[in-house]
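For this view, one protein chain was removed and the others were kept in their places.
Here the chain labels run A, B and C in written order, and each chain numbers its own residues starting at 1.
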Amino acid sequence: MDDYSIPELMAVCLARDLRDGELLRVGVATPVAEAAVRLAHLTHGPNMELVFLGARMNVAHLDTIPMPAFGWDSRAVRWAESYSDTGHRFDRLKDWSNSVFFIGGIQVDPFGNTNLIGVGSDFRRLRFRGPGSVGTATLSTHVGRYYIVLNNHNRRLFVEKCDYISAYGWGSGGADARSRIGIPGGGPKYCITPLCVMDFAEDSKRMRLKSLHPGVKLETVKQATGFELLVPDILPTTEPPSAQELQILRTRVDPSGRLRRG
Amino acid sequence: MDDYSIPELMAVCLARDLRDGELLRVGVATPVAEAAVRLAHLTHGPNMELVFLGARMNVAHLDTIPMPAFGWDSRAVRWAESYSDTGHRFDRLKDWSNSVFFIGGIQVDPFGNTNLIGVGSDFRRLRFRGPGSVGTATLSTHVGRYYIVLNNHNRRLFVEKCDYISAYGWGSGGADARSRIGIPGGGPKYCITPLCVMDFAEDSKRMRLKSLHPGVKLETVKQATGFELLVPDILPTTEPPSAQELQILRTRVDPSGRLRRG
Amino acid sequence: MNTRRRERIIDEVEAASWLEDGMTIAIGQPTPMALVRQIIRRGLKNLTVVDAGFSLDLLIAAGCVRKVITYYAGGGFGIPVMPAFRHAAELGEIEIWECEEGILCAGLQAAAQLLPFLPWRGGVGTSLPEVNPDLKVFTDPIKGETLLAVPPIKPDIALLHAATADMYGNVQHYGGPGWIDLFMYRAADRTVVQVERVISNEQVRADPWKTTIPAADAIVRAPFGAHPFYSRGFYVQDNEHLREYSSLSSDFAAGRTEGMTMYLERYCRRPPTHADYLEEIGIKRLLSLHEY
Partner (left out) sequence: MNTRRRERIIDEVEAASWLEDGMTIAIGQPTPMALVRQIIRRGLKNLTVVDAGFSLDLLIAAGCVRKVITYYAGGGFGIPVMPAFRHAAELGEIEIWECEEGILCAGLQAAAQLLPFLPWRGGVGTSLPEVNPDLKVFTDPIKGETLLAVPPIKPDIALLHAATADMYGNVQHYGGPGWIDLFMYRAADRTVVQVERVISNEQVRADPWKTTIPAADAIVRAPFGAHPFYSRGFYVQDNEHLREYSSLSSDFAAGRTEGMTMYLERYCRRPPTHADYLEEIGIKRLLSLHEY
């Protein structure tokens, strides 16, 4: 079974890590994460709750959960059961330990800190002005865990040090990097790219290769990463989508083939 | 025209001081204030908004606004246009400068500070345990002005010093008593009792007689007050209800005669 | 693998089994009386209650309460202070965490937002920080103003009453929720909502903005469950019953405990279920409490 695209592989890989009962918050313009939560909802998440555009829904009863007919389409509210936190988005942070989020970035450092602000040493005259933090400073502080999901893997993205940090991951490292400054959320769990899956070493919280996508060489990843990655002794290959996963993904989540083209 | 009860006189007196466009917040178990806001709404307040049990309404179009068919009856929401501050009672304090409130107390001091907590020197063993502050600490801090409305006038109530202060009026006195500790609201304007109307002197903010109700003697008030009241050179009589005011009050606000019996 | 969405409807006996002696319990408005009576039936002790009015008084009279977080214990019916509350407070039998509506909101919101405090201006200049040392007067770090720092108020469980909910815990009120209910829900570890009627999930989805509590941990069917209080859209307050209670409570505070003992026995302890309580009240009385 090797007839799948890289975005499909990434979506399936993320979906498998999501647990029933979790509340999944998906941000803007992240098709891989959008597909992942829908797929998980259909395969093993009848009690998952999905939040799109502030609309909270459980849609496991639907035959298909297509993209992009909801998500960033305002008609998503058709399926809503309520608005996230009754319209007051940050009124129930206490319960966010059960929430999962997906984050992007224009820079990522070895400790999973991410930057959406910009690139350049002078904040008033950035070389590249980013889109801004959206809700990621608060989300990354409070959600039970999050995934760094990137559509590219290169040395401009993976840098030794972010010019600015908009979401605090594991700071300057160490298992207590978050607890020692009083940040309750569980932090970034994996970073997934078109080349590989990475996690964070238990003690140092430094980024570590977890699996290489089928056909990707270790050397390729090393060269595309602007800092030294930890590499485990045993380095498996990312498990490809099963026939069943691909079938559900293609017929019930992404019938228009957005991820295949991506 | 002297066929009116003291509560009727008090309600009419308060109603006259309310201005069109104000938002009137009435607390629990204050029939005089309840009647006053309804009367003002009908006589000169088509743009007043009344808040009962969190339900915000404009009911000037009703032929009668009877008591107690709403106010503390849950059916009051029948007339609601919204809930105060969209269900989040203190989310719009900024606009409370346009709000008016009515407050009671178990003790009142010369500077209009009021006590709903209790009487006695040991808070853990009060001689009289009061009902608690309700929302008065916040209301008295933020509303544009408020009225102290009391059903009695005696030395147990009017004391030199409250055992506890649950709503800050004019503190220990002075025109800047509120601004110097950063309290934005306009403070207590009048204190009205079955005997008289009192205001607060412009400079000292000490309680001062403003008018005696018809038939009440200055000496009676002095003896019923546990501190020295300022007395102006010219001391008028509280203007009695006009025939029209009484008619509206009795036929459209209080047809069951609650205030007449009171 | 569980392939179905979990339903959240339980009965009041199971709901009360979530409670334990010594817990902090927030009780909403209108009062979830079916659940309150179940607390008394279970004989829970040493509770800290975030509560006001009648149910607070009843729980104190029944001996369930050690500590009270309250802004108001007034009565109505000409009784300015609830008698059992007043009596226990004056004897020092209950500890009172004195607060006020705005301060209570700030404390519940601090808990909901995992903040060590929220600043509040209402209460500056009053005796509240003096009688409640948990409220700290502090100077704000930006403009140097004097404010109160309100610490988190964190209930173990919130017990609420509402008009309707679906089987998945989506709660919709008629005529708005009680003013403090959503704060309690956001702050509490778990929330149990008793409702007049269970509605379909489709009805909920027809108007999602109406959903006031998106994911209650449990829903208890309790028609007339707020009796003797009102439930908007269903019935009004039973003033006759409340007047009777007020008189018993006054007797109780004055040392004449027999009437209260009988009340607690008849209405709270003896009926094994909420339906049995309603039988005791009688269908005629219940039907007389129509709204319009």
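In the analysis below, contacts are C-beta pairs under 8 Å (C-beta built on N, C-alpha and C of every residue); 3 or more make two chains touch, one makes a residue touch a chain.
This is a predicted model, so every value here is computed, not measured.
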Given C:Leu118, C:Val131, C:Ala187 or C:Leu289, the one touching the chain that is not displayed: C:Leu118
Which residue of A:Leu62, A:Ile183 or A:Ala201 touches the chain not shown here: A:Ile183
Which of C:Lys154, C:His173 or C:Arg186 contacts the chain that the document leaves out: C:His173
Interface residues of chain A (partner: the chain not displayed): 28-29, 54-55, 72-75, 77-78, 80, 83-84, 87-90, 115, 117-118, 123-142, 164-168, 171, 181-184
Sites on chain B contacted by the missing partner chain, in the whole complex: 20, 44, 46-47, 49, 55-56, 58, 60-61, 77, 79-87, 90-94, 142, 184
Chain not shown, touching residues in chain C: 113-121, 136, 138, 140-143, 145, 147, 149, 151, 173, 175-176, 208-210, 212
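Just so we're on the same page, only the chains that are shown with their structure count from here on.
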Greatest separation from chain B - chain, by CA centre: A
Centre-to-centre distance between chain C and chain B (centres being mean Cα positions), rounded to whole Å: 28
Whole-Å gap between the CA centroids of chain A and chain B: 57
Set of chain C residues in contact with two or more other chains: 182, 212
Shared interface positions of chain B, touching two or more other chains: 88
